[in-house]
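Below is one structure, written out as structure tokens; comments come after it.
All protein chains but one are shown at their positions in the complex.
Lettered A and B in written order, each chain numbered from 1.
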Amino acid sequence: MTLRRISIIATICLFVVGLLINPAQAFKGTYKVGAVFSVTGRTSFLGDPEKKTAEMLAEQINNAGGINGHKLELIIYDSEGDATKCNLAVKKLITKDKVCAVIGPSLSGTSMAVLPVAEKNKTPLISCAASYKIVHNEKTGKPYKWVFKTPQTDTMAVEAIYSHLFKRGLNKIAIISVTSGFGASGRGELIRLAPTYGMIIVADEKYGPKDTDMTAQLTKIKGKAPAAIVNWSVGPTQVTVLRNWRDLGMSSIPFYQSHGFGSRKNIELAAGAAEGILCPLGSCNIAGLLSASHPQKDVTMKYSKDYKARYNEPLSSFGGHAWDALQMVVQALSNVGDDKAKIRDYLENNIKGFVGQHGVFNYSLNDHNGLTKDAFNMVIVKDGDWALAD
Amino acid sequence: MLRITKLPITIFALFIIFFPWIARQIPAIDHYTDIMVFAGIYCLITIGLSLLMGYAGQISLGHAAFYGIGAYVSAILTVRYGLNPWACMCIGVAVTAAVALLVGAPSLKLKGHYLAMATLAFGIIIFIIFNEEIEWTGGPDGMAGIPGLSIFGFELDSVEKYFYLVWGFVLAAFVFTVNVIQSGTGRALRAIHASEPAASAMGVDVSRFKIMIFVYSAVLASLAGSLYAHYLNFVNPSTFDLFFSIKLLIMIALGGMHNIWGAVIGAGLITFLSYEWLHYFEEFDVIVYGAILLLVTIFLPQGLAGVPGIVKDWFRS
Partner (left out) sequence: MEKITLASQLLQYLITGLTVGSVYAMVAVGFNIIYNVTEIINFAQGEFVMLGGLIMVFFHVAMGLSLILAFPATVILVTLVGMLLDRLAIRPIRQPSVLTLIIATIAASIIIKGAAMFIWGKDPYDLPAFSGRNPITFLGAVIQPQYLWVIGFLVFVVIALSIFFDRTIIGKAMSACADNADAASLVGINVKQMILLSFALSAGIGAVAGITMTPISLMEYDRGVMLAIKGFGAAILGGLGSFPGAILGGLIIGSIESFGAGLISSGYKDAFALLVLMAVLFFKPSGIFGDIEISKIKRF
């Protein structure tokens, strides 16, 4: 009993001492930036690298003296991929923590759930989710005033894949997708854009995010004999589907993955089945492959090196979205300070030729995403590593 | 334990009336009013569920589906057809009642774990429909642009206004449910819980009562769903998944399922734990959550609503 009491007191003392000696560096003041990522839960593969990236960046910025002498205080909440929780977190960031801008959320669904909050409270929000609906108000046909986003849209990924298929003269394709937000929105774009590229969809199969086997779906596809298969998913299922594809002896049918495949870990997990797979990837995944003259060469190499050194794990493409979002806010802060309206105006008018992890951004009145389909490179898996596809 | 007097209800009502004012005075809990809106929405569901589970003894792992049907009916009819939100709420209730009747009639003949599985299956099927019928529901990404509520042109556009609306619903449901419990229906329900054969020997129409309560609890869940949709202006399927049904079960168990106050306490506590307090444990939150749950189950089998009774007994002895 006494031992426990002593240990409790000791913990409290340590905590208090820790609080007292913490502010070591002298800053003029703080700039508060909020972030909401799905750090845990079923979509943690998105939020986890995003949180790690944002924390690493904030630390680097503060170690280098902050933003114009102001400390960057990053307040991160975990949405667990839950719309309600995310909505509460963003409201808390804005009304209680009084942040000047919010980065995240990680998912299209949760982004849609907080969009009205950002608009109502006039706070700039840079989403790290894919769907174009986030920056496209269907009623006005224009972007929402306060909402921006960094990731490439599904549309661009689909365009990259379809262009590649078109170039190879393949047009009879089978779609297979996961029944999560990511899969459903990719599937939607695949179907919508098919006529533009003359693609004929002969099969449209789905599987659940926790399914153990996709042999049945692939067998059905095999029966339709498509010229290529496009899979749209993230997480372990995109590896399982690859293995099933190989096991069923379907390797002669070219297999395209979405940009969600962008982690080397997936190649390892596929245990050889990933060989010859094609997918569109942002530059930060393939920093080493970029030519020295590529505009993103330096930033992507640095990020990739820092991330590996700090966390000892391979980079995933999702962390790069958080990098882009936070760096834009930092750039705005260093130019116009922490006034919300000024940050918003700065983002819309002055983010031109911004060199990020996933492309060179150009925001404007009618474009709050700022990327084109060139932000994707078609990549092929060769000898267990990425290689640029021709 | 089962008698519910007026005094606690009055205190409860006063607490609700003054809560936003108190929260405003203390900056650290300023945003609690917002969380209380969701606590109220969940409370509306648990009150009905507590009647079904605690008093009538029927388990349900599918109430997230009724919550979701209410939310989606409101969302689809307002966004796609531009109907009045209050009308949508009523249509939602009607649709939910019909579905509950359709599912409840055969399901409630099942017992124990079989009933749990049937309701669980129903919940998952509805969840799959929300995900798959993309043209209607927007699929996994959900539906945005759901309008807010207004009463005779008075917009309920702030957190506090919505707070009073939601908790007004909760108080009404609470008082109505208490009246049900203290009426002959309540006695019949308790008889069913104690022993179905005995109850039916006493002339209680067991299956009718069970279905009535099932439909009543589904209707409350549907109302909660509509309130949720109009508050968040957004719905997506994962809000209404199996895990939410389990969460409701946890709320009831933690609060104490043989006492209607347990529904209120459980909903409030779990809401604050999962939306606010567990945040301080960062990545440990899941484990802390599980541990709290396990400890309450082991040491407070009557739930938190049983604590006053335990304290009273302790002072007496």
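What we mean here is this: contacts are C-beta pairs under 8 Å (C-beta built on N, C-alpha and C of every residue); 3 or more make two chains touch, one makes a residue touch a chain.
As the structure is a prediction and not an experimental result, all values here were calculated from the model.
S.K.: Have a look at B:Arg24, B:Arg80, B:Lys111 or B:Arg208 and name the one touching the chain we're not showing.
M.R.: B:Lys111
S.K.: From the list A:Thr95, A:Thr215 or A:Asn362, pick the residue that touches the absent chain.
M.R.: Among A:Thr95, A:Thr215 or A:Asn362, only A:Thr215 touches the chain that is not shown.
S.K.: Of B:Leu83, B:Ala121 or B:Val175, which residue touches the hidden chain?
M.R.: Missing-chain contact among the listed residues: B:Ala121.
S.K.: Just name the one of A:Ile75, A:Leu170, A:Leu193 or A:Met250 that touches the chain not displayed here.
M.R.: A:Met250
S.K.: In the complete complex, the non-displayed chain touches which residues of chain B?
M.R.: 53, 59, 106-107, 109-114, 116-118, 120-122, 124-125, 128-129, 131-132, 242-243, 246, 249-250, 252-254, 257, 283-284, 286-287, 289-291, 293-294, 297-298, 301
S.K.: Considering the whole complex rather than only what is displayed, give the residues of chain A touching the chain that is not shown.
M.R.: Residues 40, 42, 44-45, 48, 179, 205-208, 210-213, 215-217, 219-220, 222-223, 225, 235-236, 239-240, 243, 247-250, 252-253, 265, 268-269, 271 of chain A touch the chain absent from view.
In this section, only the chains that are shown with their structure count from here on.
S.K.: Sort out for me which residues of chain A touch chain B in the complex.
M.R.: Touch list, chain A to chain B: 39-40, 77-78, 81-85, 87-88, 91-92, 95-96, 108-109, 112-113, 115-116, 131, 133, 138-139, 179-181, 183-185, 188.
S.K.: Within their complex, state which residues of chain B touch chain A.
M.R.: 27, 30-31, 34-35, 38, 131-132, 134, 139-142, 144-145, 159, 228, 232-236, 238-239, 274-275, 279, 282-283, 285-286
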